[in-house]
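I have a structure I would like to understand better, so I am pasting it below and will then ask my questions one at a time.
The complex is shown incomplete by one protein chain, all other protein chains being positioned as in the whole.
Letters A, B and C mark the chains as written, and numbering starts fresh at 1 in each.
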Amino acid sequence: MIGISDKEFIRGEVPMTKQEIRILTLAKAQIKSGDVVIDIGAGTGSLSIEAAKIARQVFAIEKDEKAVELIEANAEKFGVDNIIIINATAPNGLEVINKVDVVLIGGSGGSLESILETVNKRLKNGGRIVINCITIQTIFEAINYFKNHKNYTYEAIQVQINHLQQIGSYDIAKALNPIYIVTAVKN
Amino acid sequence: MIGISDKEFIRGEVPMTKQEIRILTLAKAQIKSGDVVIDIGAGTGSLSIEAAKIARQVFAIEKDEKAVELIEANAEKFGVDNIIIINATAPNGLEVINKVDVVLIGGSGGSLESILETVNKRLKNGGRIVINCITIQTIFEAINYFKNHKNYTYEAIQVQINHLQQIGSYDIAKALNPIYIVTAVKN
Amino acid sequence: MIGISDKEFIRGEVPMTKQEIRILTLAKAQIKSGDVVIDIGAGTGSLSIEAAKIARQVFAIEKDEKAVELIEANAEKFGVDNIIIINATAPNGLEVINKVDVVLIGGSGGSLESILETVNKRLKNGGRIVINCITIQTIFEAINYFKNHKNYTYEAIQVQINHLQQIGSYDIAKALNPIYIVTAVKN
Partner (left out) sequence: MIGISDKEFIRGEVPMTKQEIRILTLAKAQIKSGDVVIDIGAGTGSLSIEAAKIARQVFAIEKDEKAVELIEANAEKFGVDNIIIINATAPNGLEVINKVDVVLIGGSGGSLESILETVNKRLKNGGRIVINCITIQTIFEAINYFKNHKNYTYEAIQVQINHLQQIGSYDIAKALNPIYIVTAVKN
């Protein structure tokens, strides 16, 4: 079952997708046991780890060397050995991977459109792309890409999670930043 | 993988937990392959069906006869044969079930406290209770129960999902009603 | 004081900005007693009416004839006589209005950029534009315009309101659709 607790991951200073967003992203991705998955902007590797527990092979693309070390440390901690880390800035690093079933995009570093162009060539028919967007520009670009590529159908949701923090006899609502999740299926 | 699409379920007029809430509820429940699960206020059975694909045995408690028929129809559609439907108003119907690993509470019909009292006696140590709350009174009562029963630790979140509806060249935000999810672990 | 209750307005079938959004829009607009205000996509006239109770003159631009009748009916009901209704599709109808202090944009019918170009020529230095956006495309375009016109500073917020509906002894959260509010000041 997906849903590793945030505090289980080794985190350092690298921002991490929060548990609830990770759960929804993975469920929208509908990863199956034989799948090849790419995780772009892998960060601490939290999505890669959970994907690797289900999929056959996960490629984690990450430009930041410190984050690469965290992915390695987390892979070891959770005992997963089917993650190949590519220390590159996407779309660089993607060209060697073929017949992909699922692509997760957590960070695109301002290159979302060229990433999607490259991903499109490597994604199987029936494959899925799931994008997490925290800016207006990224959600707009993601939707715009799929509107202009009619071989995809997509859905987009916005998720806002508040945690109730227990302080004495009170439970105080603390907001996480909202995020858009776009799920596209290639037909 | 959890995450059956809403439109796959046979629904009738009975209200149904939406896909994203179902995903988060099931992931918070951390159901395992050998588990015994109770789904209280099962409604259309959407949670029961997804739980039954993972667990050993699911008991679906539902007071409404029309909803019971929907659970049966959905169980047949999804080919799951490990759901026992109990047509009763909880906490009635719970007394025959023992050594429970996970309890999902989607509807409590105003009897949350007595349901929790009964559930508490039947839940294994280490077992989990996950409650979906759409009213202020229910989230308050759920939290209050676990504050007063120190053998539980709990977390509570509020989830708000907006769907982007595709109308022509526009994507318009449509809100789903927010929901609280309380997850308690019995120590 | 701003904040007329929704149910006070004559509504018909025309969609109406909800009270809380109207309050925030008007407060962000910082309308003063001598101001000239344009309300583009005036709908039922709810924003125009509240603006007219503060400002010197309000121009309500509305393309739909049925909505125009509602604006007239509401102006009469609330006893405001300083609204001039222009039955046109913006940016048409704007060219006759000069030295504008505040522009409210509730509906842009897919012409936001040309509306903003026209508004820009008629808005005083120090004047304000407040835009309500319910689609990803509109919030993106609004922000993009102000990013590209450095004589404006802007802020943008997203507002999500849930009403607690009183049903028996329960209060059930009912979501309104979320909305972005962009406030730009011309320097």
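The rule we apply is simple: a contact is a pair of C-beta atoms (placed from the backbone, for glycine too) under 8 Å apart; a residue touches a chain by one contact, two chains touch by 3 or more.
Note that the structure is a prediction, hence the values are computed from the model and not measured.
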Looking beyond the chains shown, say which of C:116, C:129 or C:173 touches the absent one. C:173
Touching the hidden chain in the full complex, which residues of chain B are there? Just list them. 136-137, 139-140, 143, 156, 158, 160, 178
Contact residues on chain A toward the hidden chain run 110, 134-138, 160, 162, 164, 169-179
Counting contacts across the full complex, list the positions on chain C that touch the omitted chain. 1-3, 20, 23-24, 26-28, 30-32, 54, 143, 147, 155-164, 169, 171, 173, 180
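In this text, only the chains that are shown with their structure count from here on.
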Distance in whole angstrom between the CA centres of chain B and chain C is 42
Separation of the C-alpha centres, chain A versus chain B, in whole Å, is 27
Taking each chain's centre as the mean position of its Cα atoms, how many Å separate chain A from chain C? 38
Expected list for chain C, residues touching two or more other chains, is 136-137, 160, 178
